[in-house]
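One structure is given below, represented as structure tokens, and several questions about it will come after.
The complex is shown incomplete by one protein chain, all other protein chains being positioned as in the whole.
By letter and in written order, the chains are A, B and C; residue numbering begins at 1 in each of them.
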Amino acid sequence: MSAQPHWPGVAEARERLVELHLSLVDNGLVAWTSGNVSARARGADGHEVMVIKPSGIDYAALSAATMVVCDLHGAVLDGGLSPSSDTAAHAYVYRHRPDVGGVVHTHSPYACAWAARHEPIPCVLSAMADEFGGPIPVGPLSAIGDDSIGRGIVDTLDGHRSPAVLMANHGVFTIGPDARAAVKAAVMCEDVARSAHYAHQLGIPKAIPPDMVDRLYNRYQNAYGQHDQPTPSG
Amino acid sequence: MSAQPHWPGVAEARERLVELHLSLVDNGLVAWTSGNVSARARGADGHEVMVIKPSGIDYAALSAATMVVCDLHGAVLDGGLSPSSDTAAHAYVYRHRPDVGGVVHTHSPYACAWAARHEPIPCVLSAMADEFGGPIPVGPLSAIGDDSIGRGIVDTLDGHRSPAVLMANHGVFTIGPDARAAVKAAVMCEDVARSAHYAHQLGIPKAIPPDMVDRLYNRYQNAYGQHDQPTPSG
Amino acid sequence: MSAQPHWPGVAEARERLVELHLSLVDNGLVAWTSGNVSARARGADGHEVMVIKPSGIDYAALSAATMVVCDLHGAVLDGGLSPSSDTAAHAYVYRHRPDVGGVVHTHSPYACAWAARHEPIPCVLSAMADEFGGPIPVGPLSAIGDDSIGRGIVDTLDGHRSPAVLMANHGVFTIGPDARAAVKAAVMCEDVARSAHYAHQLGIPKAIPPDMVDRLYNRYQNAYGQHDQPTPSG
Partner (left out) sequence: MSAQPHWPGVAEARERLVELHLSLVDNGLVAWTSGNVSARARGADGHEVMVIKPSGIDYAALSAATMVVCDLHGAVLDGGLSPSSDTAAHAYVYRHRPDVGGVVHTHSPYACAWAARHEPIPCVLSAMADEFGGPIPVGPLSAIGDDSIGRGIVDTLDGHRSPAVLMANHGVFTIGPDARAAVKAAVMCEDVARSAHYAHQLGIPKAIPPDMVDRLYNRYQNAYGQHDQPTPSG
């Protein structure tokens, strides 16, 4: 696979990942050193690589220099630290989903509750229709460290509009055209997992009719946000 | 409708909206870029306008300059960014409720749980009687982007003392004489939605007798706060 | 009642109350401008007075100067702002409990859930035996603004070791030998209200045997903390 001009360079990806990892902390998605974000990037020789968090390092100690550059099979190309223990799963996704520019993994607590019961999150809120276009599906319980999780992610998301998948008894993986979009999906996944949890605690929420889900999803994907000018972000 | 002298000017409204949006974040009412606040303002030519958050912009990137000025049908008068995708709903409220100076929309999680079940929040706490004068009602599930939501808000609040309405499967809209009052109503709505949720989780809370609700509401609306001198706020 | 030499002077009480009010915010006990702390103080003429938060003022805007000095019937002696709308309740407590040097009122959410069901918080955790010496009792649903609430607090706490009372459908009042101790009781009340709530959500917690409650309470009241030297606090 040749490099796409729109992927960020490695130096830029390293910088962005620092900020995005802190965003996981600020949004309450991670405990201690768990969770990780990666980005597909353009290597110096024009080949695609991935940049990912090092394993088991405190969030407050992350810097651009601590991020690890790997090839798309997870082999370390540049970095003094070992990459995330979830590297194989990220790499599998990048190899099999050439549209994906960022991957996020968390054990965010409300999403984990649905995952522990192997239950998809039902689409009972318009914000969920907006971002996920329907339920958030559940993938298989898999070993960590080989291709099992990556394959579970890719196979489960096939045919879904959702950029998030709950891996059974494990946690959340999200994908996006870039790492920031994947982080947004992780934040919104926990937000809707939480509201749907609360809604079910005192009764049965009303489903949103499927045609309304479609209308909400299409509007949000096309009309929300800024389309004609550069967007400030902070 | 001619301009009321008591509405803030556009420049003042832009400044206030920055602080009020950050207040939504500080109070845990919003995730990522969701949620928005608007204010009715006095335009340069003396006509009424509304000032509102731009669509899909990070809260940390908001400034007075990024706010968007629209007429009361939602058409952009001044602003380099697209306005909130909820602009039509805000505009409808300003057109049909000339007493309203501010509108807030959130997907705050406990309120959303009641909204997903299409259940009003019952008045089981004196703080709720104080601020809302009774239950917080539920409006219809509506498409986003046209007048449906605005009409649902206005029609549902008609005949209620509550400045908050839960829109089914969607979230919260609140109104107030100014934007700060609408933000306060949004904060208190989530606060009572949460306490009422907790109360119902382990049994059936006792209702407050209707005459006590009336006494609490009347006292709070008339005796609470500062009435004889300028109020410091920070 | 003549002044006790151990009550702080008014200037000192004003300063301490600023910090203690911020502690309510930091501990998540209050929303918007709700909640208040007062302290019994020694007035300039040697008579006892109370110092209390002004009504409806943002926590971030509180300063020593904004606090209001009242006599023990709630009449304002010094202050440019109106005192808390709960002033009559605080004043009643100071008049009828000469041992009390501080009073706190909050609508902290888990405690409010028990209060909305008119249920005392059962003593199922050693930390609750330590601080409260048994269940936290429930007082009557009362009108706000006259002596009803103050009488309900004093009458309900009579015969209990608990420095906290849940006022039905309303919230929490706590007392202490000084305002800091009352704030501690408010923090611990919400902490045990929350843990007890969680415990009951998935079954029936085991009660702590009464003799163990007594042993825990007596040990904590006598052996916990620093007794022989000045205690740093921050």
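In this text, a residue touches a chain if its C-beta (ideal position, glycine included) is under 8 Å from a C-beta of that chain, and two chains touch if they have at least 3 such contacts.
This structure is a prediction, so every number in the text was calculated from the model and none was measured.
> For the unseen chain, which displayed partners does it touch in the full complex?
The chain that is not shown is in contact with A, C.
> For a quick check of understanding: of A:W7, A:Y110, A:F132 or A:F173, which residue touches the chain that isn't displayed?
Result: among the candidates, A:Y110 touches the missing chain.
> Could I get the residues of chain C that touch the absent chain, sorted low to high?
Touch with the absent chain occurs at residues 27, 124-127, 184, 187-188, 191, 194-196, 198-199, 201-206, 208, 212, 215-216, 219-220, 223-229, 231-234.
> On chain A, what residues meet the omitted chain?
31-34, 54-58, 60-61, 66, 80-82, 85, 107, 109-110, 112-113, 115-119, 141, 143-145, 168-171, 197, 200-201
Just so we're on the same page, only the chains that are shown with their structure count from here on.
> Which chains does chain B share as contact partners with chain C?
Chains that touch both chain B and chain C, as defined above, do not exist here.
> Nearest 5 degrees is plenty: how much rotation brings the CA atoms of chain A onto those of chain B?
So the copies are related by a turn of 90 degrees.
> Could you give the separation in Å between the centres of chain A and chain B, each centre being the mean of its C-alpha atoms?
Using C-alpha averages as centres, the distance is 32 Å.
> Using mean C-alpha positions as chain centres, tell me how far chain A is from chain C in Å, no decimals.
Centres of chain A and chain C (C-alpha means) sit 45 Å apart.
> Could you list which residues of chain C touch at least two other chains?
There are none in chain C.
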